[in-house]
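Below is the structure I would like to discuss, written out as structure tokens.
Every protein chain of the complex appears in place save one, which is left out.
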Amino acid sequence: MKKWLISLLTVGMLFSLTACKTNDTKETKTEESISSFSDAVKKSKGETVTFYGFSGDEKANAWVDEVVTPAMKEKYDVTVKRVPMDIDQILNKLTTEKEAGTKEGDIDVIWINGENFYTAKQAKLLYGPITKKIESFEKLMDVDGHNSKYDFGVKIDGYEVPYGSAQLVFAGDKEKFKDGFPTGTQALLEYAKANPGKITYTAPPEFTGSAFVRNVICDIVGYDKVEEAKANKEDLYKVIKPGLDYLNEIKPYLWQEGKTYPTTTAELDQMFSAGQIDMSYSYSQMHVAEKRSDKEFKATTESFLFDKGTIANQSYLAIANTSKVKAGALVLINEMTSESAQLKKAEAKYGYSIPPFDSNKLSDETNQTLTDLYKNQGVLSLEEMQEKQIPEVQAEKIPIIEALWKEHVLHE
Amino acid sequence: MKLSMKRNYFLLFLVAAMIVFPILLLFCWSFSAEWMYPAIFPQEFSGKIYNQMINEPNFWPAVINSFVIAFATTLVSMVLALPAARYFAFQKKLSHRFIEIIIYLPLILPAIAIITSSQVIFLQLHLTGTFLGIILIHTYLCLPYVMQILLESYRQLGEGFSLTARSLGAKPWSIFWQITWPLLRPGILTSATFVFIISFSQYLPTFFIGGGRIVTLPLLLLPYANNGRFGLASSYSLVFLGCTLVGVFILKIVIGGIQSGTKR
Partner (left out) sequence: MNKRKLLVVPFLLLNSVVILAALFKGLQISLGYYPLIGLNKISLTNYQQVLSDPFFQKSLGYSCYLALTATFLSLLAGVGLSFLLIRVRKSWLHKIISLPISLPHIIVALMVMQLISQSGIISRLFFQLGLIKEIDHFPLLIHDSGGFGIIFVFLYKEIPYVAVTTFAILQQLQLGYIEVAKNLGASTTRIFFSVILPMLQKTLITLFIILFCFTFASFEVPYLLGNPSNQTVALTAYDLFTQADLTTRPQAFALNLVISGICLVITFVALTISRILPGGRKKP
């Protein structure tokens, strides 16, 4: 009996030892280097390209399935396969593949941004630079703009292409805020004092809640100070302390006196729509328009911003280093950021998404179409949103700020 | 006697009603186009959500994949567990506690830890992104449930029957088919049902080991659920429930239908 057990265990251990072996990571050279976009078009005929990204938004999914996939087949004879996967799982897959020494993987195009781009770039998981090989980048986007060069404060160096934009936007019922929306932290505090229990936010590390906290901090302390601060707990704490103090000050007037918080924006929206709280928020600028047309928000709901600005970021498309069909991936990214596809994405049916284009590079017609689409939907004009923008805090500082919030506000 | 029978019936009915009620909620959400507080019923009904769900290109492939994987996992689990359970039930050398720990280890160790670590080894064995890989990891997670039931079943069965048959000259294979199988059938059916259900509802393993290449129903469902799309999540959940009912029904027919050795 014992002999059997021992031999079995040895076999098991031998197998598992292979897991310990970590292969040397060699630089993966591109087998066939692709010189330009037209070159990519030629090389990609007949290929199948996968697109990995967050799939919890059925409108965005529908856009990929109903607009992009047929267009790719028609124009370039490339088949597109949309794979639902969260960005942390995508990164995890790429990282594990790299650890195991895999040279070719399944992931081609990735929908990515922020801290995740930072990790991917550091770990050399991306193929690039790619921006020069994508037509729509030069033609339609602001090549020198902040968002084309930096992602959450990290240098892009051409490894990803802007795909969509996001901005923290608040939602409120016009009827409730007869004296106007609270467009700053002071006004918000006063409103909360006058209407206790009617304001709350989702607790970090929930993505949007974390943005709300950072926004409040920047509103009080100023973005520049936060940007300059060193990325460690003590220094950052000294800089953002006034912001944390504010959150503690408003705490007793929040829902449930700030002793507990909702944990998803879906819940926040539901509480808002039921009238339990008076304010909701979202990273999607057109959220109010969407929810109004889905009949989840009342028709009198409108968006508002902070006067000093709200956090805005871009999301991007990148290509995995282990992609087997890099040519096809380039073509897909180009199509997804093309004018025709993006204009469709801006429609209500596909989510009212704002294209990542430079309005100066667009024709007057296109600009007018876009403005018309968004009118009277309870959302703000593109100019106003662009005016009142503040950039994202550097990716590395975000988990530190979340931890500080937990320590000093949540557990106060 | 009659009164207590009625009371028991009523109690059970109450429990069943409490279980069904939240599921009815799912029905309402999946058909509602507008349902604001404080309305008890949706203010507007529509089949739009079901339309969306069916038009999703991954929908039918996901359903088929889920079924295939679940049935295959059931088969593999039974093939692995039946001999192992028989061995553990009747061997005399190892203590019962030791055996139980070996069996329940997959349930004791946190699934997320095991799955993320096995990802690397599956990669090196070229099992990621394959049906086989997914079936293997599902089997690993389902085996404890099967073993628990089959172990007890074998113990209750006792060795008497097979020993007698052996001494009468029967071959081991026919002993299994004609004696063990019919007597063990309820246990086999229950454990097969469990495996099917558990495998069908697995998310993390399919996700990590499948690597996105193989899409199953939970993979489509969870992002919508996490993102607050109650309508879509509800419709997917109902499809889910329906599929598991179908799967269990099929199992009942297949396993219950193999009548070797019994006279009805």
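First chain written, first letter: the chains are A and B, and each begins at residue 1.
The rule we apply is simple: contacts are C-beta pairs under 8 Å (C-beta built on N, C-alpha and C of every residue); 3 or more make two chains touch, one makes a residue touch a chain.
Everything numeric here is computed off the predicted structure, so don't read it as measured data.
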Residue of B:I49, B:A165 or B:L222 touching the missing chain in the full complex: B:L222
Options B:A16, B:L163 or B:I253, residue touching the unrepresented chain: B:A16
Which of B:I49, B:V63, B:A84 or B:I175 contacts the chain that the document leaves out: B:A84
Residue numbers in chain A that touch the chain omitted from display: 1, 4, 8-9, 11-13, 15-17, 19-20, 22, 25, 88, 91-92, 95, 98-99, 114-116, 118-119, 123, 197, 203, 205, 256, 259-264, 267, 270-271, 273-276, 395-396, 399, 410-411
For chain B, residues in touch with the removed chain: 5, 8-9, 11-13, 15-16, 19-23, 25-26, 29, 37-40, 79-81, 83-84, 86-88, 91, 96-97, 100-102, 104-114, 116-118, 120-121, 136-137, 139-140, 143-144, 148-149, 152-153, 156, 186-187, 190, 194, 197, 200-201, 203, 218, 221-222, 225-226, 230, 233-234, 237, 240-241, 244-245
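Keep this in mind: only the chains that are shown with their structure count from here on.
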Residues of chain A defined as touching chain B within the complex: 1, 15-16, 18-19, 21, 50, 52, 54-58, 61-62, 65, 82-86, 89, 92-93, 96-97, 99-100, 102, 106-107, 264-267, 269-270, 273-275, 295-296, 298
Chain A-touching residues of chain B, taken from the complex the two chains share: 33-34, 36-38, 44, 52, 55-58, 93-94, 116-117, 119-121, 123-125, 129, 207-208, 211-213, 215, 219-220, 223-224, 226-230, 232
